[in-house]
Each structure stands twice: as structure tokens, then as C-alpha cells.
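Some notes on the structure that comes next.
With one protein chain held back, the other chains of the complex are shown just where they sit.
Here the chain labels run A, B and C in written order, and each chain numbers its own residues starting at 1.
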Amino acid sequence: MKEEIIIAGFGGQGVLSMGKILAYAALMEGKEVSWMPSYGPEQRGGTANVTVIVSDEKISSPILSTFDTAVILNQPSLEKFESKIKPGGTLIYDGYGISNPPTRKDLNIYRIDAMDAAAELKNVKGFNMIVLGGLLKVRPLVKTENILQALRKTLPERHHNLIPMNEEALQKGMEIITKE
Amino acid sequence: MGKIKGAIIVDRERCKGCNLCVVACPLDLLTLTPKAVNQKGYHYAEQNNEDLCNGCTSCAIVCPDGCITVYRKKED
Amino acid sequence: MTKEEIIQPENLVYKKPTLMNDNPMHYCPGCSHGVVHKLVAEVIEEMNMEEKTIAISPVGCAVFAYNYLDVDWIEAAHGRAPALASAIKRLWPDRLVFTYQGDGDLACIGTAETIQALNRGEHIAIIFINNAIYGMTGGQMSPTTLMGMKTATCPYGRQADLHGLPLRITDIAASLDGTQYVTRQSVHTVAAIRRAKKAIRKAFENSMNGKGSSLVEIVSTCNAGWKMSPEKANQWMEENMFKQYPLGDLKDTSNE
Partner (left out) sequence: MAKEEILLMKGNEAIAHAAIRCGCDGYFGYPITPQSEVLETLALEKPWETTGMVVLQAESEVASINMIYGAGSAGKRAMTSSSSPGVALMQEGIAYMAGAEIPGLIVNVQRGGPGLGTIQPSQSDYFQATRGGGNGDYNVIVLAPASVQEMADFVDVAFELSFKYRNPAMILSDGIIGQMMEKVILPPFKPRRTEDEVVRECPWAATGRRKDRKPNIITSLDLDSANMERTNLHLQEKYAEIREKEVRYETVMCEDAEYLMVAFGSAARIAQKALEICRAEGIKVGLLRPITLWPFPTKQIAEMGKRVKGILSVEINAGQMIDDIRLATLGSTPVEHYGRMGGMVPSPEEIVAALKEKIINQK
């Protein structure tokens, strides 16, 4: 298998770390992975995206122009990446702040109202884990337990108490994602 | 108490004739050679009176090229 | 008592230090560099650091210092000696590491490296020969050139509006928290030379005792660049240089 994914949104939404946790979990399952961020001068705000490739075989280019799956978290990113999803591919978007929803008919389109759910859970920082839960529900690339394992590996020890909250967020995402 | 006598050796070939030792000698015992020059063409320093030197080392200390060696002995 | 009787090994009271070899120095007659070279060599010998010294030479007249003192030397790029010294001392903490730099090298092109190394409190000593002129390139204006002083690039004399003002970088060094010992000396008289030697010794000892950075400025002559005899140059230095660059310790916290 090989899955080429773009995750795109505003800086500060946890786009890069979501991709990293996904990549780390895949790595622990023995997969080849690459994680290629857009990087810019902004520490917060601005747009951020990351290309994550998960594959059984060695990965050639970490830079892609088309994707199997796109996770879109704001309007500019939808405009930028909708056309770059391969026919038959997957588009997941958060409805919050999307004024012009996707229009392509040749994709599997899912909506996840993660921003609302995060507010509801009183866990704004769990936003990206909700999205990741949704992604894994429709594209089961790695086991949930390995995501938690990856969190343990990547989070500093002092933040390990946040893992149950993240697990809850993952579950929430799996529950609320809906096909359009 | 015995009198202190000094003596110096000037490395003529290293000497560049800068005259600083001449100025530094408290007893005015040094001069640059009026005519003779070393292989580099410098008028080198020499003592004009060997008997009066007390080996104070002033000339050697100020010499930038380290050309002067000083000896000192107390007269018995 | 004959001269031959006096000139006996047991009567030896002064000779040039062993570390200073017999290579003829390229410095002009009467140049202050030679005296400071001797002092540096004497101090290294007195501290028994001959085998543990790593010296950094600059670009400028002292570029060839490595030809005259028999220790290990590294010839730095122009102005960068304190950067080299910083790295070397951190990697060889038990070595005596010092730089030997002129005013063009230290106070102009290498100002950043000088200030930063001193303020990091690197355990190094910097010997700074300030003769207010670029000697090796033929007598051009340097940052420390005095007001009104004529050089090849300010032939009508240094003027504030045209050339800016003389830089007292040693005063800046004294204001830095990283420095322990900052002093300004000269080598134009026997007494001054003795004091300068003590200063160099203190700077070197500080560096070996982990006591931050030390800067020893030697206000010097460049009689060729100044177009004077060595003797006249010393006199001119006393009358003019010492006004702008007064001698003495600017800072000494090495005993605190």
C-alpha cells in the first residue's frame, strides 16, 4: 500500500504535529514514511501544510503535486488542494469557516465538524486529534493504539497526562465524521 | 662593597640600528657605528666605553630585536 | 677585571628569551612589536607553558609572528583571531591560548569577534598592539588614528566629519561583563616594559585560571608609518597617543 496525504490549514491548528503523529505511528508499524512540511517565517497564523506519505516501499519524492487524500482545515487550503486530489481520492474537511464547500464529484468527500467538537469537549488543543480520528475512521492507515504510542513517544513526559484527552478526541473524531 | 661591572655583547648582524638602546643607556655608553655597517646595511650599536658599564640591562630590555646580551659581575 | 672575565655564563643577566629564535624579524628598526614579542616569550617561559601554548597571529605586521617565537601558531583570517582562540580554548582548555593583534585587525575588521569573544568571557588573552595606523599595507588610517594625524588615506589629517573619531576599544572592553582584566600599557621605557610584562603575565595567568578574558593594549609606535625616528616616535607617542589612550589598568577583577 501507499497513501499520499496532504494536511493543510492555518498555522497553530496542529497540522504539522498531526502529520508527525500519523507518520510516527506508521513508522512503528514498519512502514516507510516521509513528512514534508511547508515552512515559513510565521510561528503562528499563516497557512501551514504537510505532505505525509505512508508506504510499504521506499519513498521516492517527498514532494508531490497530486494526493490520494487531503485533509483540509480552511478555505484557502481547499481552494489550493481540491483540484490536486487524484480521482477517486478522499477529501476530508472541517466545515468551520468553509464558505464554499468542495464541488468535485469524483471524490469521496467527508465533513468533520472538529472545531465545534473541540469546543464542546472543552479541548481546543485536541482539534487536530479529532481530525486525525476522522481521517483514521475513513482511511484506517494505522491502529489507534499506535497513535497513542506515538503520542507517548513524541510528547514530553510532563505532557503525558494529556494522552487520555487525546484519546477521547480521537474517538470523537471517529464518531462525528460523515460522508457527504 | 665591591663595584659592579657589566659587559654587553651586541649581535651586530641582527641589529637594525634603531638607536633605542643608545637613548636607553643611563650612562650614555652606546653609540651607533659612524661608518661601519652590517650585512643588511645598518649602522649597528656598540659600546663607546666598556669600562663604565654596570650591566643594568636597560639597553637589552628596550632592544626590539633582542640583539643585546648582558653580563654582570661584582668586583672582588 | 677584563671584559672576558665578565662575559661568563654564570654572570649572564639578560639575553633574549630562548623561545625567540634567531630568524631576523621583518619589523622596521625600533618597532614596538619586537619588544612585545620578547615579553610574550619571556612570560611563556616563566610560566613553563612552552609545550602548551597555541598562539594566534593576525593579518597585519604581526602576521609573521609565527616565524619568531617557537611555539605552535595559527595564522588567522583578518580580524578573526578571537574566534579561532575561542574555539581552541574551549577544545583545549589546558592550553595557553592567546591572540596577538593590531589596531586594524582588532579594532576595525575584527571588532565583532573581539567584543563578542571578550564578552563571552572566553578564557583567552588578547594582546593588542595599538599604533594608530595600518603598518603592513603602508600607513593608512585605522580606527585608532588620532584626530589631525596624517596617514596615507587621510593625508590632510584625520577629521571628524570626513573620517569619524578615534575608537577607544579598550574602554569598551572594560565595560564588558565578560572581561576580568583590561589594561593599557606601553613599551617605550625600561619601566614601562617591566609593567607591560607584568600585565601580560597577569592576562596569561587569568586565562589559565579560568578567569574570563583579558585584554592588554600596548600603545605602540609605528615610526615608519608615522615617518619619524624611533626615538622621536616614542616622544610623539608620549605627547599625543597617551592623551587619547591613557595608560593604566582600566579594569581588574582577577583577584575577586
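By definition in this document, a residue touches a chain if its C-beta (ideal position, glycine included) is under 8 Å from a C-beta of that chain, and two chains touch if they have at least 3 such contacts.
Computed from a predicted model, the values in this text were never measured in an experiment.
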{"item": "In the full complex, displayed partners of the excluded chain", "value": "A, C"}
{"item": "Options C:I6, C:C28 or C:I88, residue touching the unrepresented chain", "value": "C:I88"}
{"item": "Full-complex contact with the absent chain, from C:A112, C:L162 or C:A191", "value": "C:A112"}
{"item": "Selected residue (touches chain absent from view) among A:K20, A:R111, A:K137 or A:K172", "value": "A:K20"}
{"item": "Contacts of chain C with the absent chain, listed as residue ranges", "value": "50-54, 56, 63, 66-67, 70-77, 80, 83-88, 90-92, 95, 112-113, 116"}
{"item": "Residues belonging to chain A that touch the chain removed from view", "value": "20, 23-24, 27, 32-37, 39-41, 59-66"}
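In the analysis below, only the chains that are shown with their structure count from here on.
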{"item": "Cα-centroid distance, chain A relative to chain C, in whole angstrom", "value": "63"}
{"item": "Chain centre separation (chain B, chain C; CA means) in Å", "value": "26"}
{"item": "Gap in Å, rounded to a whole number, between the CA centres of chain B and chain A", "value": "87"}
{"item": "Chain B to chain C touching residues, read off their complex", "value": "5-7, 9, 13-14, 16-20, 23-24, 40, 42, 50, 55, 57-58, 60-73, 75"}
{"item": "For the chain C and chain B complex, residues of the former touching the latter", "value": "1, 3, 5-8, 11-17, 20, 22, 24-25, 27-35, 38, 187, 189-190, 193-194, 229-231, 234"}
